[in-house]
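Of the protein chains in this complex, all but one are displayed in their positions.
In order of appearance the chains are A and B, and numbering begins at 1 in each one.
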Amino acid sequence: MKRSVIGTIILLIIVSFVIPFTLTAQAAQEAAGERHAFVFKNTGNPYGEKQMEGFENGIEEQGFEAILRAPDLPTAEAQIKIIEQLIAQNVDSICVTANDYDALEPVAKNAMQAGIKMFSADSALNPASRMTHVNQADSEMIGRTLIQAAYDMVDGAGQIAILSATSQASNQNLWIEWMKEELKDPKYDDIELVRIAYGDDLRDKSVAETEALLRTFPDLECIIAPTTVGIAAAGLVISDKDLQGEVFVTGLGLPSEMAEYIHNGACPYMFLWNPIDVGYLAAYTATALSSEEITGAAGETFSAGRLGEYEIVDAGDEGTEILLGPPFKFDIDNIDEWKTVY
Amino acid sequence: MTERTIRTERPWSWKRFFFQWEWLLVIIFILIHVVNSTLSPYYLNINTFIRTPQSFLDKAFIVLPMTFVILLGNIDVSVGSTVALSSVIMAVAYNAGLPMPLAIVLCLAVSTACGLFNGILMVKYKELSAAIITISTMTIYRGFAYVILEDQASGGFPEWFSFLGWGNIAGFPVMLIVFTVCAFLFWILLHKTTFGRSLYGMGNSMNACRYSGIRTDRVILIVSLLTGLMAGFTALFLTSRMGSTRPNVAQGYELEVIAMVVLGGVSTSGGKGRIIGPILAVFIVGFLSYGLGLVNISAQVLLIIIGALLIVSVTVLNVRIRKRKKKIPA
Partner (left out) sequence: MQNKQMQSKLKSLFSSTENFRELGLFFFIVLISLIIQMRNQTFLTLSNINTLLINGSILSILAVGMMMVLLTRGIDLSIGSTIAFSGMVSALTVSAYPSIHPLVSLLEGTLIGLGIGLIIGILVSRFNVLPIIASLGMMNVVRGMTFVVSGGRWVSAYQMSDGFKKIATGTFLGVNNLIVIAVVIYIAFYYFINHTRTGRQIYAVGSNPDAAEISGIPKKRIICLVYVLMGALAGLAGVLWVARYASAQGDTAVGYELNVIAATVLGGISLSGGSGKVSGLALGAILFAILNNALPLINVSPFWQQAIQGLVILTAVVVNVIVKRRNEYTALVRRNI
């Protein structure tokens, strides 16, 4: 009796181990040549999936192997673990979309000591832990462009509000700083920024925050949401309440998420860079770093496949960065060709 | 308690010695190493065994007192938030000019206070289950961490502080050494003292223990205090590894810790289990996810594997207990 029980236990456990392993056994096959890793913030984010896709394409078209990783929760702790595993595998380069500006510094330094080229893309590491940074767009340009868009939508005068992601999000906070900077221009004297709300990138909370904004400020004319969940939530609320034409939404959003609201007029236009290109540029940065064509110092140039030549420039934080280009504007004329892409 | 005593006094036999949950864990542990090293050429080297533990040991400090909590039949889901709050307060205090050693003491003091507060609520309002108390304090502690640090991260600790999470003494990581010492102390506390015996007793029947003169309130308070203190250790090592902290650190730690304790064969209805099980479970889960990480398995598949492992092991454990109960005539 007892023996049969123990037998089943062991069998069950072996089965539960072996199944996933056989599934991934192929992935474990070693490929010759360079291996480049990309670590995104978390899984299940289509924006991240597209970056990884671009990175994979860029690496594979050069004949190397790409390793794509992401933790299940967007935390720095989880990214530290993944980077340690990558160091143990002795990859050639690691590109991180950092969940925390400073917290990856110790592990990043370890990686660099082990001879691995360490850099960041999209969301930066601090200068001490990166060789360079692939910046999707200039923060200053994003902040200023969004305020100009709002100015355009409210015809030069009116109340505007910002709906951000979490209060911790460093990208968003930087963009908001630049928005405030742009607002200091006397041109915007008639524009009033009434509140910065945080939807935590959660659907329910973003919707509730948008509703509270509309209710507290009945004269509100424009909501700027520099985050994909927030802008879609704001678009949803405006469409539900049939406020198209009275309140406008703009910001940074995924074309697939925003197609509906661009068509119904809730959002006249919005911006985003192409995440596939971010990943693709990161891929060429990775190979250029590992072949020591570049070292990450300002002034160096390299070629990034179909995207052309890029130059490394000084970033605002004493590190260096590579700018992908200006953000892309999505409006009713081009949204349909992009909504199925990402 | 009595049932337990009788059982331990049964004559020692080879068969019973080897047919124990802990031995099964040992087998799984070995199996994982075998599978991992066949899967990845990077697995089998000395670094894996000496260095890797410091990437998952931070939570392990809470596993020790959580074993006590679960032995009592209670549960504590506020530990993750306690880690966040104490870590945030330490960082803020240090940046406000407090010397680092004092900031470390403050960190431990805050976490102990958090644990003690849980304990006081539990003792004072016995009608409330530990789950609801710690669910609310979980929100409160995390909430205060947000109030204190708002949208900032805080760090800039002195160089020597990172030694805790990254440094070695005689080739062994500091974290592994400290954990071994803590684990040993908890082992003594649980298996060699009357305090430990009373934990088993209270897990089996709280009332019987109260009537037989055990100061149950005091035991609950001590366990809560230990939980807080060890959460403080986790906060120290985690912060040291990251070099900076923010209010959302250690999110979801409580559930991972509870899962490890249960995987270690401690029954959640209280009174059954040994400390060695959860310790083994820490290393099993740690090396398993490390090994799967080396073959770059995706996080969602890992999520499924860990969840399935938890369910399967507990189900098997329960079937075993039931079978055994049937064998012993009532």
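Assume contacts are C-beta pairs under 8 Å (C-beta built on N, C-alpha and C of every residue); 3 or more make two chains touch, one makes a residue touch a chain.
Only a predicted model underlies this, so the values are computations on that prediction, with no experimental measurement involved.
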Just to verify: which one of B:Asn45, B:Thr193, B:Ser212 or B:Asn318 makes contact with the chain not shown? B:Asn318
Which of A:Ala108, A:Leu220, A:Ile238 or A:Ala259 touches the missing chain? It is A:Ala259
Among A:Leu236, A:Leu252, A:Leu281 or A:Leu323, which one touches the chain that has been omitted from the display? A:Leu236
Extract the touching residues of chain B with respect to the undisplayed chain. 75, 121, 125, 127-129, 131-133, 135-144, 146-147, 150-151, 255, 258-259, 262, 268-269, 298, 300-304, 306-308, 310-311, 314-315, 318-319, 322
If the hidden chain were put back, which residues of chain A would touch it? 42-46, 48-49, 72, 167, 195, 197-198, 203-204, 207-209, 211-213, 215-216, 218, 232-233, 236, 240, 254, 256-257, 259-261, 263, 339
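Definition applied: only the chains that are shown with their structure count from here on.
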On a C-alpha centroid basis, what's the spacing between chain A and chain B, in Å? 34
In the complex, the residues of chain B that touch chain A are 19, 24, 27-28, 31-32, 35, 39-42, 47-48, 52, 55-56, 58, 146, 150-151, 153, 155, 162, 165-166, 238, 241-252, 289-290, 292-303, 305, 308-309, 312-313, 316, 319-320, 323
Can you list the residues on chain A that touch chain B in the complex? 1-2, 5-6, 8-10, 12-14, 16-17, 20-21, 23-25, 27-28, 30, 42-44, 67-73, 75-78, 80-82, 84-85, 88-90, 100-107, 110, 166-168, 173
